[in-house]
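Would you mind keeping the following structure in view while I ask a few things?
Here the complex is missing one protein chain, while the rest keep their positions.
Then we have chain A:
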Amino acid sequence: MMGAPEAFDISVVSGMKFFDPHVHMTSRTTDDYQAMADAGVVALIEPAFWLGQPRTGLDSFRDYYSSLIGWERFRSSQFGIKHYCTIGLNSREANNESLAEQVMEILPLFIYKEGVVGIGEIGFDDQTAAEEKYYRAQLELAKEAGLPVQIHTPHRDKKKGTQRSMDIAIEHGLDPYSVIVDHNNEETVKEVLDRGFFAAFTIYPFTKMGNERMVEIVKQYGPERIMVNSAADWGISDPLAVPKTAALMKIHGLSNEAIELVTYRNAITAFAQSGQIDEADFNTPQNIDQSVKFEGNTILRGGQQPRADKSSMIIS
């Protein structure tokens, strides 16, 4: 699959808006935010996750959840990108049962907050009994709060893990249309769609989905209930995965309507079931010349940052 490297030409999709429904911005730099805004990403969802090493106490979880709905959301707004999140106990750390119990107790304090669009990312990693226990408990929480669920499917034994995640969600009485099954591949997508779930694809180099394969999947299954995301985090990943995939789809002749559904609209449809997404918050045109002031007041909204011209040698 590795052809000659091809430069990403953003002009192919210029003017299009993108929604990245899975990206861990906590692990990314401000340069990434600027690049995403430049490439047309107007909104994103940051799922609660593990941080690369296990947390040892409840306060670390509390501060992490607080940062997702507080500081990270604000940081994102400075670059004109609307930031939502899903809140949950991830599968790896569900295995520390004494801590998991405490985390479950504070989750209700967070899931009703503004801009929390679902419970996530939850599901299976090793597929242990503890993972199943807290997955089930959080499905109940989602049902009670009327929130969508964002399911992380395992890397290892993916197909069985994906099937089991869906079986359990249905067993708990969740409507498949309120469940987004993430990290799909060619082996899982058909069953996920056939059973009425949303199917998300993570475009992530080497380990997950490549975007040339993604083009083929949309050609084969159509754009309905399919969405792509970057899942960019502290690993080798690409926060521009969504606009890049859109550009590749365009070059390969997919219709604008199909591209819009897969890289923008379907994610909104799925997560807006939380009642927490107002498209008007991010589909108004952004101001271009940020340094303009009107009667001494900056036009930058909500503490947006003025941009430094990085091509200039002079830094003032």
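Please note the rule applied: contacts are C-beta pairs under 8 Å (C-beta built on N, C-alpha and C of every residue); 3 or more make two chains touch, one makes a residue touch a chain; residues count from 1.
Heads up, the rule we're going with is that contacts and distances are computed from a predicted model.
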item	value
Per UniProt, the name of the complex member that is left out, chosen from "tRNA N6-adenosine threonylcarbamoyltransferase", "ABC transporter ATP-binding protein", "C-type cytochrome biogenesis protein CcsB" or "ERAP1-like C-terminal domain-containing protein"	"ERAP1-like C-terminal domain-containing protein"
Listed residues A:His22, A:Arg73, A:His183 or A:Arg225, member touching the removed chain	A:Arg73
Residue among A:Tyr33, A:Phe110 or A:Tyr135 touching the omitted chain	A:Phe110
Residues from chain A at the interface with the omitted partner, ascending	62, 65-66, 69-71, 73-74, 106, 108-110, 112-115, 275-276, 298, 302-303
